[in-house]
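Take a look at the structure set out below.
Apart from one protein chain that is not included, each protein chain of the complex appears where it belongs.
And now, subunit A:
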């Protein structure tokens, strides 16, 4: 998966989260607002009903006052009078209350003013009627009553009141609708908000699942890649082993088959040498005829001395044959060396626990004679024990110690030191000397087969170090040299503490 896609997914997740929070906030705020609105709408509905009630209550009191006044007029009963007075007393507070209630509505306020004017007129009439009755002039009061009845005061009161009630009923309808609307709005808002939250949640879940799936796929791909990698490494390794085996077989066959013609060359060269000496002997016996007596029988007392050009010929002949023979001998040594190397390469290692110090001291004692001749002292310091192939280790150390003795500086007592230490599962051995040293430009070369460095004053084929390095590598280790010309050399060998047969078995 690309980083771009990852970033985009993270961005979408944050966006979704923000959207969720926003939706929730909007729903909460909207709900609070709408609930408040519904409450105030309801209050107004209630207010309308209250106003209507108040109008009705006022009318009731006015009617009570009227009927009380009439009763008193007809019967002069004190009961009626009390009733009337109580009603009149209630009218004014009721009117006041209505006035207070209707302050919000200009139309109703006008109506209230009209109503209160009419009521005041009516109250005034009541007061006069009552006065007439008290003064014992009931007929006047009756006349006033009929006048009032005939007049429009009462009608006006009731018409104004009914107008007010109608107005309030209209308002009630209007406000009820408003309140309903607010409540529906609040409900739908909550519903839509919840729906949105659910949708956002679903999208989130989908995103999370998708990213989980992508991650799983990526993991699977990674595992597959790892497995593939191992397979590829195994394939390459086996290819390399195959190639290595091929080279070994090749080297073996070539070196082996080279021997056969060499036997002939050597054999017939020797035969030729025989023939040559026979021929020259004959020449000698023919040219050396003594003046008196028979020719000297060849072979009686060995060679017959040749003279002049014959002698020269014989010497040239022997010299040529000598070169041929020494070259053949050298070639034979090289071929044998290659054969031994390939044979070593095929030998199966037997890992055993090795007391390294004991092993090296044994080597040192076999080399004691050479060391004494070279005036060299060999110091073996405590060494770590390892599990490895004994023969291989013997060859490695004896080659290196032998080299150290062989290439000391002339006239300087040799000092050879073998040290060892361990590090991270590896044993590190150092073989150092104070010998003639190796020029840094030859450090690589000395490990090559048939290559040597420095003054060629010692016998050798240039095989030892190549062999040692091949062995060290087969044992799973590494080898290096640090040296300066005339300043001694130190060969460092790093070997695993425990040689594991399985990791190299496929070599065989």
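Of note:
Basically, a contact is a pair of C-beta atoms (placed from the backbone, for glycine too) under 8 Å apart; a residue touches a chain by one contact, two chains touch by 3 or more; residues count from 1.
To be clear about the criterion, contacts and distances are computed from a predicted model.
The chain absent from the displayed complex carries the UniProt protein name "Response regulatory domain-containing protein", chosen from "Cellobiose ABC transporter membrane protein", "Response regulatory domain-containing protein", "Raffinose/stachyose/melibiose transport system permease protein" or "2-oxoglutarate ferredoxin oxidoreductase subunit beta". Screening A:57, A:117, A:283 or A:328 against the full complex identifies A:328 as the residue touching the chain left out. Considering the full assembly, A:270 is the residue among A:188, A:270, A:366 or A:498 that touches the omitted chain.
Think of the hidden chain as still there; on subunit A it touches residues 256-257, 259-264, 266-271, 328-329, 332, 343.
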